[in-house]
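Omission of a single protein chain aside, the complex is shown with its protein chains in their original locations.
On to subunit A.
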C-alpha cells in the first residue's frame, strides 16, 4: 500500500492528521476477545416475558379476522397485542426530520402489504409457549393481487393508505435533476449508448439478530436494552408511538453485533415497550435467524436505465438516468436513499446535459431501508459499469475515459454546485501507479486544480 499522501490538499488541512493512515486499537476490542463485551441479550431480568410475532403468510391481503382463542389457551400465554393496543399506530421513521406521511402501522389494522409483516404479538412466560401460541393464532385473509415489479407498481392500482405507489417529492412523482438539454445532446452525439442495470435486495445478515428487552422501572420509566444503531431515532419514534413524554423512556445500547444499516429501523422496540407498559413486566423481543433474514429491511433492489450521448473521442455530452428504488411495502429510509441516489448522479463526471428521474416505489416486497452507502452503492455500480461499457464500445482505455470526463475544480455540476476540492484525477493516477499501468502523457499530467489537459 502507498502511504497516504498528506501533501495533497495541504493548504486545506489545519491540523496534523494523527489517526488517518495509522492503526489504532478499538476501545472495545479487549471486551470482545475476552467475551466480556455486554450485548443487549447479556442483560437479563427475572420474570421476563417473551414476545413472538404472528406474521403474514400473504404478500398482500385484507385481514378479515384474527382468532386468538386457541392461542390464549396455550399454557404460559399472558397477552396478545394487536393494533388496538398501540396508542399512535401510524408512523414513519423519518418523520423526525419532517418526512411524511405516516405510511406504516406498528401493527396492521385491516390489511397486510408484505409476506412476514407482523400482525399481532404474543407475550408468554417462555419463548416456546409464545411460539406455540403464535402458531395457533388464526388469521382470516382475503388475498389481493400483489405487485413485485417497480415499473409495474408505478402504473398499477394504488395499494397504500395515502394513494400512490410511489413517494411524492414536493408534488412530483420522483426526485428530478434537470441540467442543460439532454435531447439536444443526444442529437449532437456521435453515439448513443443505453443500458439497463439491476440489483436484488441484499440482506445484511448481522451475526447478532435484531432485538431488545424493555423493562419497566419503579419510577414509572421504561428502560430499553437494544442493539439498535439509532438510539435517538428509536427513543423519539417510540415516544411518539407510545404517546409518552421522551423522558419516560431510557435507551441503553450502542453495542451492536453487526449492523451495517440493518438495525436503524424502529421495529422491535415500540412493541416490546408497549408489552412492558401493559403487563408491567420485562419483555424481550428478539428476531430468530429466520426472521432476521426474511423481515428485517434489506438494501433496496434498484433498476437503473442510463442513456449516454458520447463523442468519438470519449466525451460524454448528455446523460439521462431513470432510476427506481424498490422501497418494498413501506417508506422507512428509502425516500432518503432515493434522494441520495439522485444527488449522486450523474457520477463524478462533468457532463453538460443531464436529466435524472429517481423514483421511490412501493411494492409488496419486504420493506427496504438503510445499508452501507444505500442509494449510492448500486448507483455507482450502474454508473461505473456504464463507463466500462462506453470504453469497450469506443475501444478506449477505461481509466483514460474516466480521466477525460472527470470533474475538476470550478466545473458546474448538474445540481448547480461548483466543484471544489476534487481529487478524482489524482485518485485515478494513483490507482494507475499502484497497478503499474502507464497512462498516456496527457493523462499523467492532468490535475484536478486546472482545466488544462
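Please note the rule applied: a residue touches a chain if its C-beta (ideal position, glycine included) is under 8 Å from a C-beta of that chain, and two chains touch if they have at least 3 such contacts; residues count from 1.
As a convention for this text, contacts and distances are computed from a predicted model.
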Given "Cytochrome P450", "Sarcosine oxidase subunit delta family protein", "Protein arginine kinase activator" or "(2Fe-2S)-binding protein", the protein name in the UniProt record of the chain not shown would be "(2Fe-2S)-binding protein"
Answer key for A:85, A:208 or A:302 versus the chain not shown reads A:208
Given A:106, A:134, A:177 or A:256, the residue that touches the chain left out of view is A:256
Checked against the full complex, the residue among A:23, A:219 or A:247 that touches the missing chain is A:23
Cross-chain touch to the chain not pictured, restricted to A:36, A:191 or A:442, is A:36
Across the whole complex, the chain not displayed is touched by subunit A residues 23, 25-26, 28-39, 41-42, 44, 204-209, 256-260, 288-289
